[in-house]
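Only one protein chain is missing from this complex, and each of the others stays in its spot.
Here is subunit A:
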Amino acid sequence: MSTKSGRKVVWGHLILLAAIVGVVVAYLLDARSVSLRTNNLLLVQPAAFLAIVLAAFVLPGIFPRADAAEEVEATGETWGDLIRVFILIVALAGLAFSLEVIGFDIATFAFMVVALAVCGEKRWWVNLLFSALFTVFLIYGYGTITPFPFPLTIL
């Protein structure tokens, strides 16, 4: 998106930098609220200030000139491609948060079905068969070599 002065705004980069600075500032305030003693802030405070200064140096890169070659949101990427990435991210979140709730077997199978479809597997029977076999193989294979029992619902 271009501004009146002939500069673009790389929105994705702006969101990322805002998130990094937000986390740094929140962490610094939290650390200072715990204690202002040297043993608490010796590394955290200077490192946080350094991060904020460095973020200021990065900032101009977020508003490049409209004719600049770099800082273009990944070339050739369509909205469809981005939506697929976001679906995969949401599916991974579903897997991470639901493993202990609905069981590793169901969560893994559900993630595999969604992720395979998002990644481009169009044959539904291949998708279901591979997801089921992979889930069974992984649950039993990984289960034998790790010390933690995986919570399961069906298997």
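Heads up, the rule we're going with is that a contact is a pair of C-beta atoms (placed from the backbone, for glycine too) under 8 Å apart; a residue touches a chain by one contact, two chains touch by 3 or more; residues count from 1.
As a working rule, contacts and distances are computed from a predicted model.
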Hidden chain of the complex, named as in its UniProt record, picked from "Tricarboxylic transport membrane protein", "DMSO/TMAO reductase YedYZ, molybdopterin-dependent catalytic subunit", "histidine kinase" or "Inhibitor of KinA": "Tricarboxylic transport membrane protein"
Sole residue of A:A66, A:I89 or A:I154 that reaches the chain not shown, by the stated touch rule: A:I89
Missing-partner contacts on subunit A, residue numbers: 10, 12-13, 15-16, 19-20, 23-24, 26-27, 30-31, 34-35, 37-40, 42-44, 47-48, 50-51, 54-55, 57-58, 61, 74, 77, 81, 84-85, 88-89, 92-93, 95-97, 99-100, 104, 108, 111-112, 115-116, 118-121, 130, 134, 138, 142, 145-148, 150
